[in-house]
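Apart from one protein chain that is not included, each protein chain of the complex appears where it belongs.
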Amino acid sequence: MRPLPRSEPTASGEVHKARRRYVAAMSRINPAEVERIADLARLELGADEVQRMTAELEAILGYVAALEQLDTTGVEPTFHPILVTTPLRDDVAAPPLDPTRALANAPERSGTAFVVPKVLDEDER
Amino acid sequence: MPRDRFETALAQRAALDAGRVSSAELVEQSLARAEAAAELGAFVHLQPERARAEARAADARRARGERLSPLDGIPVAIKDLMVQEGEPCTCASRILEGFVAPYQGTAVAKLQAAGAVIVGRTNMDEFAMGSSNEHSIYGVARNPWDPARTPGGSSGGSAAAVAAGIVPIAFGSDTGGSIRQPASHCGVVGMKPSYGRVSRYGLVAFASSLDQIGPFARTASDCALALAAIAGHDPADSTSLLEAVPDYAGALRGDVSGLVIGMPREYFAEGADPAVLARVREAVAELERAGAKTREVSLPHAPYAIAAYYLIATAEASSNLARYDGVRFGRRAQARSLGEMYRRTRSEGFGAEVKRRILLGTYVLSAGYYDAYYRKAMQVRTLLRRDFEQAFRGCDLIATPTAPEVAFRIGEKTADPLKMYLSDIYTVSANLAGIPGLSVPCGFVNGLPVGLQLLGRALDEATLLRVADAYQRCTSWHEQHPEPSWERGG
Partner (left out) sequence: MSARLQPHPKYEVVIGLEVHVHLCTDSKLFSPAPVRYGDPPNHDTHPIDLGLPGVLPVLNRRVVELGVRAALATHCKVHPCSVFARKNYFYPDLPKGYQISQYEDPLATGGWLEVEVSGYDAPVRVGLTRIHIEEDAGKSIHDAAIAGDAGSHVDLNRAGVPLLEIVSEPDLRSPEEAAAYLRKLRELLRWADVSDADMEKGQFRCDANLSLRRHGAPELGTRTELKNLNSFRFVEEALYAEIARQAELLDRGERVVQATMHYDPSRRTTRVMRLKENADDYRYFPDPDLLPLRIAEADIDAVRRALPEVPEERRARFERDYALSEYDARLLTESRALADFYEAAAKASKEPKSVANWMLRDVLAQLKERDSEIDATQLTPAALAKLIALVEGGRVTAASARPLVAVLIEEGGDPEALVRTRGLEAVSDSGLLESAADAAIAAHPDIVAQIRGGDAKGLNFLMGQVMKRTQGKANPKAVREILARKLEA
């Protein structure tokens, strides 16, 4: 395992050492995990897709594991790169979207309602 | 008589004002060139009727002595993820096949208010996820300098449209470099404004805290016009900045004396194509001759930017793309139950790269991993932001290569996603920090364009445009153009 440089990296070549080094000591993700995640994301993966994704995600996770090297104690996360106060909108109702337009792209509709197949499995809430 | 295809928008403006050409003619020529350049795959949808009608309206205004803006009557193109009312918006994805927008995006509304004539929608990587425009249901977009190579991505189509002389100005989006990197590969100017400078209302979201719409043009002065047309506060976007938009065109004084350009040592290290680094160093030297000063700076956390980026961007994307479920719009797969419908629709509708990023993003946010990955990446983001703040104490802008190499061959990197991700190595930091960046052509390596990237303080687009413009006044890279080998009949 060749870790990325510690938090005070020296000058030359850092960016490109990162390119070449993959932290690949132990498996970070396995096919069962990929299937669980795919399920959460409502994606259906075939058996070879699962294998391929597992390998690709493994490589990517190995790469991003470099962040573990950084000491971030006490560092506030930046969720927004800008510092602005919350914009507020006056409570004034505007005319709603015409229902025909709201439904215009609907794959299936009945009157002005969207139609979806019935929930058959317990997994849909 | 056909105008020079590589004419700038400013020159077109002068010709229009002098009555030497009409908007109708300009638009007609754009449309014809777009058709003739089908092989480039730059456009996915042309809007001839609408464009002609808008051109006529622009000409009528001009006859009355009215002019909505410097862009009034000028043909432009927009990336197929900018929502335009009444037009299809597919984001180059199967899952949005057939979707026609019932509302207007703000940037498009501003362009229309400026009188710019949108001739069509350009090709892109699906949902803006890619660096080569190879992940599109419409097929690859090609680099006008060498159609066997990619134009870069994800805004490959817009970059190609400008580089090929189809339109003088096009718009794209930049989340990790998707404007700057294709600009570099196609030898044009491309700019990502500061986060919040341009409204995201109507920009189909990839990564909400990183996305920005920005312009492509062949010159910095055209870029200034384009940015002015779309920048500004939007009450419909809660992340939009309130600050007034300065006079970008007016800032192009051509003078860089006294400006200090920082060169981060981490960006000029081994690993990039040495010839690319050489072009960039030469460009900076040119600026020194013009009166700027340089100094070495350090962005010590640069090696971690890609890792942080791919955790944050994919996490946000996994959530942003949950709405594509076949219920209210877009493609819906055949299914007997709701669960089956969701899975089939999304599996059939999304390409492999999009799926990969959704999976990664879902993983990063999932229980047990949030702190180690997502939150950690957000902390690293703070460190990157501080790096820039520190660097900008000692310089006014930062110069780097835009990309580590010149345009690569189609198919060269598609087998290794991580390899593809590393194309963004110089560009992602700007998105993470929210600062503006642009790429300006600064030479060639083996006949392929190289881009100089300039990064600035938040809301200091004016300085970047000024420096790029000054550079273009003492160089002529931007006046070199590809041979239109893609055109049928020559």
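In this document, chain identifiers A and B correspond to the written order of the chains, with residue numbering beginning at 1 in each.
Keep in mind that, in the parts below, a residue touches a chain if its C-beta (ideal position, glycine included) is under 8 Å from a C-beta of that chain, and two chains touch if they have at least 3 such contacts.
In this text, all values refer to a predicted model and were calculated from it rather than measured experimentally.
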Displayed partners of the chain not shown (whole complex): A, B
Identified contact with the non-displayed chain, of B:Gln112, B:Ser238 or B:Thr414: B:Ser238
Residue in contact with the excluded chain [from B:Phe6, B:Phe171 or B:Tyr374]: B:Tyr374
Touch residues of chain B, complete complex, unshown partner: 81-83, 89, 91, 96, 99, 101-103, 105, 200-205, 207-209, 235-239, 315-316, 318-319, 321-323, 325, 327-329, 338, 342, 362, 365-367, 370, 374
Residues in chain A touching the chain absent from view: 40, 42, 79-80, 84-97, 99, 102-103, 108, 110-119, 122, 124-125
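Keep in mind that, in the parts below, only the chains that are shown with their structure count from here on.
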Interchain centroid distance [CA atoms averaged], chain A/chain B, Å: 22
Complex contacts: residues of chain B adjacent to chain A: 98-100, 102-103, 194-196, 209, 235, 238-242, 265-267, 269-272, 298, 300-304, 306-308, 310-311, 318, 322, 325-332, 335-344, 346-347, 350, 355-356, 358-360, 362-363, 366, 372-373, 375-383, 385, 404, 417-418, 421-422, 425, 432-434, 458
Chain B partner contacts - residues on chain A that touch it in the complex: 4-5, 8-9, 11-20, 22, 29, 33-34, 37-38, 40-45, 53, 56-57, 59-61, 63-68, 70, 72, 75-82, 84, 86-87, 89, 97, 101-102, 104-108, 114, 116-121, 123-124
